[in-house]
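Of the protein chains in this complex, all but one are displayed in their positions.
Naming follows writing order (A and B), and every chain is counted from residue 1.
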Amino acid sequence: MSEKEIKKISGLEDLVKISEKLKSLMEGKTVISICSGTGCKAYSSDDVHGKIVEELQKKIKESKTNADNIVIKKTGCHGYCERGPIMVIHPGQTCYLGVKPEDAPDIVESAINEKVVEKLLYKDENGSSIEKENDIPFYKHQQRIIFDCNAKIDPYSIDDYIMIGGYQALAKALKEMPPDKVLSEVKKSNLRGRGGGGFATGLKWETTKNAAGDTKYVIVNADEGDPGAYMDRSILEGNPHSVLEGLIIAAYTIGANHGYIYVRQEYPFAVKSIENAIENAREYGLLGKNIMNSGFDFDVKVHRGAGAFVSGESSALMAAVEGNVGEPRLKYIHTAVSGLWSKPTNLNNVETYANIPHIINNGAEWFRSTGTPGSSGTKIFSLVGKVNNTGLVEVPMGVTLRDIIYKIGGGIKGGKKFKAVQTGGPSGGVIPEALLDLPVDFDELYKAGSMMGSGGMIVMDESDCMVNVAHYFIKFLADESCGKCVPCREGLRQLLYIYERIINGQGQVEDLKLLEDLCILLENASLCALGGTAQNIVVTTLKYFRQEYGAHIYYKACPAMVCKPLIRYEISSDKCSGCTRCVKVCPVDAISGKPKEAHAIDQSLCIKCGACMEECPEKYSAIAKSTGIFEYEKEKEAVFADKGQ
Amino acid sequence: MESTIKHEESAKSAVINKNINLFIDNKAVPAGSGDTLLLAARKAGIHIPALCYHEKIKPHGACRLCIVEIVKKGKSRIVASCAYPAEEGLQVFTESLKITEIRKHLVELYMALFPYNEEIKALAKKYGLKETRYHKENNYCILCGLCVRYCAEVKKENAIGFIGRGTSKKVAFIPDSSYFKYCVNCMECMDICPTGVFPSNYGIERLPQTSDF
Partner (left out) sequence: MVNMEKTNIKNLLGQLKNIGFRLTGTRKTILDIIISAKEGLSAEEIFISARKKNPEIGVATIYRNIKILEELMIIKRAGETENKNRYYLSENIGNLKINYFKKSVIGQKQQKKAGAYALVTSSPASRRQDTESFSFYNSGKIDRMQSQLNEWMSELDKIRREKEFKLEEIINDVSKIDAVLQKHQYSSENLIQMLLDFQGQYNWLPKHVLLYVSTKLKVPLTQVYGIASFYKFFNLEPRGRYQVIVCAGTACHVRGSVSLLQRITNVLNINPGDTTPDYKFTLDTVNCLGCCALGPVMMFNNKYFSNPSRKELEKLFDSVV
């Protein structure tokens, strides 16, 4: 859709013109849209795309169809990452899952003849297929306001975004609404920050707007450092213009003329996508001087991160944009009053900005009609871990955890038993089964000791050890801490020592009290929120899974069979057939055994890598894990009687 | 919004009347308009411990010993007094129950780091801590950053800096300091070091300067 001379957009009429033109071009055509988010790219969706293009060329040569009847489009992430690569055929909304390059001929054939490829459709428990995307259980229970657009547009084409109504909110704001009116609309909608803090966005904008000074800045925080969360990346890759539109509206409201987008270095495709979007927007006059002939100037610059989780904290991010080391600083004067280069700065998350165009287009009342009174609107979660349907889900606030994990997530993988769900990334905590009926919003999870955070939800089953999970997060935080203040740096260091002692079987009774004291220190005396929320994981695992800590300390056993120093791999002599496959694969030659004789593992050499268990053929299944030191069984009663537990 | 407006108003009014009145431990204390809580307390003779604070350098907030509890509009907060600006009518508590508990744990942590400092020893005595339950680091450098900031802000030489991040953070003279003689050998960083171990630790790491003996 390239034009020789790109005319700058001057208002709503131009937008509608472009949209109508594209819609009429698309009239009557079949569109094959292939998901090209990073997740599906990893499943080689690019190869699928290449094959489909090839097939189509072949069919055109054979005159089976016209070049004009079928359009192939690469879209952003659809969300159902477990079953990628995903393909949707419009206008029928037929959804194919797990597409491989070899399926290309069938797909093109059925697209031409308006049929469906049965084997690629979703099958439910009874085996019957579901054709339409929105009928698939994963999508049916969601309410996809922001994410829906991902599946319809090519992120590298600004015209696609305009076709679905993009930039009309910007036109409305610039032409019909003075900044105060936009501000009051955002305030009324009760939009709260989606990056984890949950601060009222309207209030933040107002503080920045009213702060003294003429130079102001707006920043997009796309530093999604939480491991296991990738919502912001999918929005940036799949629909970058929505973020840009929200950013320009925010800048217009606050009175800022410069903006920055801070993207982390681990997201190269997101960087490419947003840079391309900025170029396209500049060509149309939607960025730069005199946007849409309104007299408002605004331009934006992309700033890449370099691998520091702590730089996602707002004051640390501003230090990094200024060119210094990304360390948080004391924030007794808000960054909204004195931020980047001591000027008033507004910082919001990617998803927050993506919500703004919808609020302006549909009104604050519409936004408030979804969600709970305290938390309006929808939220995107990344549901990962031991669920059947991993992926990105968008639900209204107030849906219970149980619904998300079982109805949308499809329950636990492999039919195992649910143990806990970890929410909020490293700043959050674990929630056990008893609390699964809690609604998910900003305030409810906070009362349980965890938090919603930026939306990461990691589901764990009976084969996950809670002590190991807490140790993992503390190690992550100790690695990512900036090291400036003593409580966080030294507190996390000491926490690591204690956890390593417990996992190595040298835990002592006093260790639990030490953990609790360190948690009090971390919560209150840290400089920034990294240290201030580091104790959530320790406190929640202690509160809900104290017996696991007890098992590690008293019985030197790991009930979930995860902590390596406390488990043993043993070969059952009844089941072993003497095939010597495990002997060959052991990296430290710890298995002894001649062919046709039962093998044995030398525990003093074993490094517990698990290679032997993976190698043992399923029909024998002779290798199993065991834990615990049985002498302690005798002392168990005495110990428990003493501690009165 | 209200807090910003009040902030601006108090900033404006502070310029007009130089003196603000706040309450530290229920005692009325006057303060200048740009003063921090620590400065106001020191002027009034109230002792708040601090390790990484120096009058000539901007506050850093790394040692966290100077934390106090402030009560504003009924809500209480824990802040570092070396950086929090004084406000009219603020209620400050330097030894409330909460602060005592937190500072006690903090001092216990310091005792595992560097127990020989005056301030730490006095606090340990005050809280009745004889021994620390934590693993002794014997690191001796508490990363207060006084040497780094002094060299950067007062001497403006920038000869010494932080290297690394998190638990592996260190203070080091830039490598190859003989290429660029940033260090003018004033040795004032050695006097400012609260642990006193700085010189002997880093006397070896520095390359010998080409100077007369």
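Methods note: a residue touches a chain if its C-beta (ideal position, glycine included) is under 8 Å from a C-beta of that chain, and two chains touch if they have at least 3 such contacts.
Just so it is clear, the structure is predicted and the values come from calculations on it, not from any experiment.
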| item | value |
| --- | --- |
| Identified contact with the non-displayed chain, of A:Pro178, A:Pro595 or A:Gly610 | A:Gly610 |
| Of A:Val585, A:Ala600 or A:Ala624, the one touching the omitted chain in the full complex | A:Val585 |
| Touching residue (missing chain; options A:Ser242, A:Ser382, A:Ser450 or A:Gln494) | A:Ser382 |
| Candidates A:Gly76, A:Gly225 or A:Gly531 - the one touching the absent chain | A:Gly225 |
| Contact footprint on chain A, counting only the chain that is left out | 38-39, 41-43, 81-82, 84, 225-230, 233, 265-267, 303-309, 320-327, 382, 384-386, 390-391, 422, 425, 456, 458, 460, 464, 469, 472-473, 476, 480, 482, 585, 587, 609-611 |
| Residues of chain B in contact with the chain not shown | 116, 138, 148, 152, 158-165, 174-176, 178-180, 182, 185-187, 190-191, 196-197, 199-201, 203-205, 207-208, 210, 213 |
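Please note the rule applied: only the chains that are shown with their structure count from here on.
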| item | value |
| --- | --- |
| Centroid spacing, where centroids are CA-atom means, of chain A and chain B in whole angstrom | 38 |
| Chain A contact footprint on chain B (complex, rising order) | 1, 4-5, 7-8, 59-64, 67, 78-80, 83-85, 98, 101-102, 105-106, 108-110, 112-113, 133-135, 137, 142-143, 145, 162, 164-169 |
| Residue ranges of chain A touching chain B (in the complex, touch as defined) | 203, 206-207, 210-212, 308, 325, 329-330, 332-334, 336-337, 478-487, 489-494, 496-497, 510, 514, 517-518, 520-521, 524-527 |
